[in-house]
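Just one protein chain is left out here, and the rest sit where they should.
Our next item is chain A:
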Amino acid sequence: MTSRVQPIQCIGCPVGCGGEVVLDGDRVVEMRGFTCEKGEAYAAEEVVAPKRMVTTTVRVHGGALHFLPVVSDGPVPKEAIFDCVRLLRGIEVTAPIETGRVIVADALGLGVDFKAARAIAVASDGLRPA
């Protein structure tokens, strides 16, 4: 059996567990060092298809702020991060905006939505919708 050991630094939470994944080809046969299920799931995915959450901003018209922070509702394949940010750079929205509104649905066909991370009121109403 030709197995290899890949060290993985978990980024699942700020605890930052360092662990190892033992692989036989593309198959995970053993994991150690991750202290929770989330970490194990992350490590198993990281060795074959790494993914990351993506956050950026989009332009707002008529709002008390000019930029709205948006966040993916799930992790995006690493190689698609720049394409997602490029897509969002071209997006413009109009205030008012409520937290959680879908700004781009199924971005690039990845099955991931980008949502408003906060609320933004129209310019005359102060910073938040009444």
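Quick note on the criterion: a residue touches a chain if its C-beta (ideal position, glycine included) is under 8 Å from a C-beta of that chain, and two chains touch if they have at least 3 such contacts; residues count from 1.
We take it that contacts and distances are computed from a predicted model.
Student: Any idea which of "ATP-binding cassette domain-containing protein", "FAD-dependent oxidoreductase", "Regulator" or "Polar amino acid uptake family ABC transporter, permease protein" UniProt assigns to the chain that's been left out?
Tutor: "FAD-dependent oxidoreductase"
Student: Mind pulling the chain A residues that touch the left-out chain?
Tutor: 9-14, 16-20, 30-35, 52-53, 55-57, 59, 65-67, 69, 71, 78, 81-82, 85, 99, 117-119, 127-128
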